[in-house]
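Left out: one protein chain. Kept in place: all the others.
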Amino acid sequence: MAHLRFLLRRAVQGLAVIWIVTTITFALIHLAPGGPSILADPKLSPVERRAAEERLGLDRPLAVQYLVWQRNLLRGDLGRSYLYQTPAGRTALARVPNTALLAGLALLLSLAVAVPAGIYAGRRPGSAADRLLGLGSFAALSVPTFWFGIVLIILFAALWHLLPAGGTSTPGLEGSPADRVRHLLLPVLVLAVPVAAEFARYVRSGVATAAHAPHVAAARARGLDERLILRRHVLRNALLPLVTIVGLQAPLLAGGAAITETVFSWPGMGRLGVEAALGRDYPVVMAITLGVAAAVVAINLVLDVVYYLVDPRVRIG
Amino acid sequence: MPRSASALLLVLLVLFAWAGPLLRRTDPDALDLRHTVAPRSAAHPLGTDESGRDVLARLMAGGRVSLTVGIVATFVALLLGTLVGAVAGWRGGWVESLLMRGTDAAMAVPPLFVALAVLSIYGSRLWLVVGVIGATSWTGVGRLVRAEVLALREAEFVLAARALGRGGAGIVLRHLLPQLVPTLTVAASVGVAWAILTESALSFLGLGVQPPRASWGNMLTGAQASLYTAPRLAVWPGVMILLTTLACNGLGEALRRRHTR
Partner (left out) sequence: MTGARPGDWTRCDDRRLGRRRWPIGLLALILAVACTASSPAPPDTLRLALINDPILNPVLAPDLGSVMVNKVIFPGLVRPDERLRPEPDLAESWTASPDGKTWTFALRRGVKWHDGVPFSAGDVRFTFERILDPRSGSLLWSDFSVIDRIETPDSLTVRFVLKTRFAAFLTLLGYNAGIIPEHAFHGRPIYEAADFNRRRPIGTGPFRVVDAVPGASLTLEVNPDYYGAKPRLRRVVFKLVPDASAQVAQLRAGELDLVTLEPASLPGVEHAPGITIREAVVPQHYYVAFNQRRPLLKPVLVRRALDLAVNRRAIVEGVLKGSADLPVGTIPVALPDWFADSLERVPYDTARARRLLAEAGWRRGAGGGGGGGGLLRNDIGEPFRLTLLVDKGNPSREQAALAVLQDLRAVGVDATMQTLEFAALVRDYLQPGRYDAILIWWTTPPDPDQYSYYATGQINNNVAWSNPRADSLLLAGRGETDTVRRRAIYLAFQALEREDPPVLVLYYPREVQAMSSRLSGVPKLGVRDALRHVEAFGFR
């Protein structure tokens, strides 16, 4: 019973978070000067502008617009994109798989690189390899994403003709897996580099700390095999926090994806968000905000539940 | 990077940006359309940019803007984060619950999107760029501060102060904040690097610090057109950003180590 109440309370709080986010976003964009960019064509005559405002419902008072938006939201209707005249929710959803592919591969790549590298360096604090990793990860965290991407495009595509400069596939080769991989390589790399650096630092310090914990020393005193100690006593403690860190990276990854997708002409949700914000496509901005907020709240909820199940003493909030 | 090297590098960068223009009085905004993208010369030690402006002078001016953006935005983030974290941790109960759900909400939206939406709508005025970067990066600090305040709330010296009849605000300000200084210094040095990188990302999307005012971020963006013919225009601001973020991150890491020892 108490479990259920806890879950219920967290779910209600989650909904409240989503409501706060969407309401603030709505107010922020609708109170803005300038209005949607489709109405800002200097050639638009007053007749055309009035007709467009009427069609988009922008001639109504703000409070009415907000209530209409909320009512439609409850019906699952997020409105129509101003720029594309397509349903905003479906337009945003259609881009999710592309971003998920890019971000997912980047996440996997960074884990595949960061975990072994972090363990290696963490077991040899102060060694040359450790210092190299430290410096490398700082450098990786210090490079502006877009600049790194553009430099890679110039080198690999424009000058050396080794990899494509952007897009998802070559016209005429749409089904080819090799072509797909070629288009993924550079954007995944650009997206993965700072994330890998962040992970490597966590793993390294986790391993370095755990390696000197009393129970590890005790295990070694009992004469246990080094490999067993590493696997059973060090890694378990060092890698557990990584789960949380991976969760926290999600919004940052989404931001990084927006830049990477723009540089590499990748048709993902990040770029749609950038275009919608720049073009003031209110319904699409709202749909994306809602979607991202809901996803993050859901992830947090799942994490809370996991923590709760693992350690029922936890009573957060 | 060792702490002393990082600190020295930062001091040098600050000197370059603020003291440099005193030694070399070249107008960073003066156009010379007859000499655009010129190579280095006696008059222009690093050449000129795509509008014929002196690159060295713009690096100095841009440094002032970028470092100011970094420092002020970080200050905003620390202020917000400390306020929210300290109040939540100290008061507990529904106040904490409310503040932490607010923090969750703020963390639920990618910071870059928020910055983008606000700046594209309200215009990239310098103080708004600074404010938005600060206001989207306080959540981590908020959580850290709350955790520390929670841990310290029951500490003996706090209980003692309470027994003496001190008010909550007084105790937090006089007794808890000094304890938080190491945590905040680490957060600050990493925050400056983050803010400078965020400004450059915003500049790439056309929403960072606006020309003619130079920033390292918009110099990097402006150099895109001449990447094939004059890559040096992109190299210089890139190196400055790299050095600054390296120094900040290095300092943060060194402080963290010293603190955890």
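Just so it is clear, A and B label the chains in written order, and each chain counts residues from 1 on its own.
In the analysis below, contacts are C-beta pairs under 8 Å (C-beta built on N, C-alpha and C of every residue); 3 or more make two chains touch, one makes a residue touch a chain.
Predicted model only: the values in this text are computed from it and were never measured.
Across A:Ala139, A:Ile154 or A:Leu242, the residue that sits in touch with the chain not pictured is A:Ile154. Listed residues A:Lys43, A:Arg75 or A:Arg222: the one in touch with the omitted chain is A:Lys43.
When the whole complex is considered, the residue among A:Gly35, A:Gly79, A:Gly118 or A:Pro194 that touches the unshown chain is A:Gly35.
Only one residue from A:Ile20, A:Leu73 or A:Ala94 touches the chain missing from this view: A:Ala94. Take chain B: the residues that touch the chain left off the picture are 29-31, 33-34, 36-37, 50-52, 120-121, 123-124, 206, 210-212, 222, 224-230, 257, 260-261. On the side of chain A, touch with the chain left out of the figure occurs at residues 33-48, 50-52, 54-55, 83-87, 91, 94-95, 98, 112-113, 116, 120, 123-127, 150, 153-154, 157-159, 161-168, 170-173, 176, 178-179, 181-182, 185, 208, 211-212, 220, 226-227, 262-265, 267-268, 271-272, 275, 279-280.
In this section, only the chains that are shown with their structure count from here on.
Centroid to centroid, with C-alpha atoms defining each point, chain A and chain B lie 22 Å apart. For chain A in complex with chain B, the touching residues are 13, 16-18, 20-21, 25, 28-29, 32-34, 134-135, 138-139, 141-147, 150, 154, 158, 248, 251-252, 254-256, 258-259, 262, 273-274, 277-278, 280, 285, 288-289, 292-293, 296-297, 300, 317. Residue ranges on chain B touching chain A, taken from their complex, read 1, 96-97, 100-102, 104-105, 107-113, 116-118, 120-122, 193, 197, 200-201, 204-206, 217, 220, 224, 227-228, 234, 238, 241-242, 245-246, 249-250, 253.
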